[in-house]
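Of the protein chains in this complex, one is absent; all others appear in place.
Entry: subunit A
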């Protein structure tokens, strides 16, 4: 149970504060981190509860000198669960012994809901939408207990315009939405054009040793679906999951060997609430009635046979005590017809760097003194290509005996395929009551692979 929710900016000023339970803060008050300013009545009663918890958090976490030691901070026996989004802090406060995972999930959900309403979570957006946020906080938490938090359902009765004049029909619809047996979809949805979009979004993570040995690699992926379908459609989703393909291929041996190569082993996967898990367990088929609009159908993780889109080969040579020569080669490792985008290589430099000369074959490279790194950006790069950068780094002589720790070279990119090798084989739609068939539905599939933490040590 959550006692209160606060949103701060990076200076520690409170942008939003909503207190659900009285118990929080009464002890934080004892800690007297910030004495509440006396003359104001509001500070003394209801206000003091909140203010002290608020101030305690600012002093102990946002303004703390050291790095954050834990996302759960205990101040005067009150637990603060905090999450940072760009430079905004969200904190859930409680005095109870709660499930930490649940509280964080709730905060993430809160962020998702806010993002669905007004996009990026930034100070400006929060200030501009603060009425809306209070409205949302009112709906998704009551007395500190999470209530309905589905964006789809919320959007039917909290609209950005605020005032929504409701006809009788709409009203009853909302009620049925809010009550509905299937919580995620209401009856009677109609579209002129039945369309659906499937996005396979993956983030590939890599940790590589200087010798080019993969220390750890994994892909965490999501299949996001946007559905604009009429009625109550039954959907069936198929992908090149190894287990399914092996099961089907049992009859024809040669097909197994043919498709076996392209199938992938999924370490573990989880589904949206709408997927019938019993069917997945027994037949490993994914069937569901989708919510209207955008939702995350499944989330998965793979660790085997990952296609690493880029290979980074670093070469660092120390020439004397005042010079460093760095050469980095990147190789793209995918079909030549595909194009990778937004490539950025970040080569860390020592703290005592005085000057840098960079030569790169492609793209633009710049030494950013404030970030202690050379940032090399390439707009586009086709597959099976290679590019290199070489830099001479001048160092100031220091008497600091500390050896430079050589942080790893990190990389960012976006590629139009799934590094895990996942392929959507089909997505069938059946709607028994309305007369449209699977063929009438327009389907779009898109694959995007992004870099997660993609590091090569040097």
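Observations on the model:
The working rule: a residue touches a chain if its C-beta (ideal position, glycine included) is under 8 Å from a C-beta of that chain, and two chains touch if they have at least 3 such contacts; residues count from 1.
One rule holds for everything that comes next: contacts and distances are computed from a predicted model.
Choosing from "Large ribosomal subunit protein bL19m", "AP complex subunit beta", "Protein LTV1 homolog" or "Carbonic anhydrase", the protein name stored in UniProt for the chain missing from the display reads "AP complex subunit beta". For the chain missing from the display, the contacting residue among A:56, A:98 or A:345 is A:98, taking the whole complex into account. Only one residue from A:187, A:267 or A:371 touches the chain missing from this view: A:267.
Contact between subunit A and the unshown chain involves residues 1, 13-17, 22, 27, 37, 40-43, 45-47, 51, 54, 66-72, 74, 77, 79, 81-83, 95, 97-102, 104-108, 130-131, 134-135, 138, 142-143, 145-150, 157, 162-164, 166, 171, 174-175, 178-179, 181, 183, 203, 205, 207, 215-216, 218, 220, 267-268, 270-273, 277-278, 281, 298-299, 301, 401-403, 405, 407-408, 410, 452-453, 455, 457.
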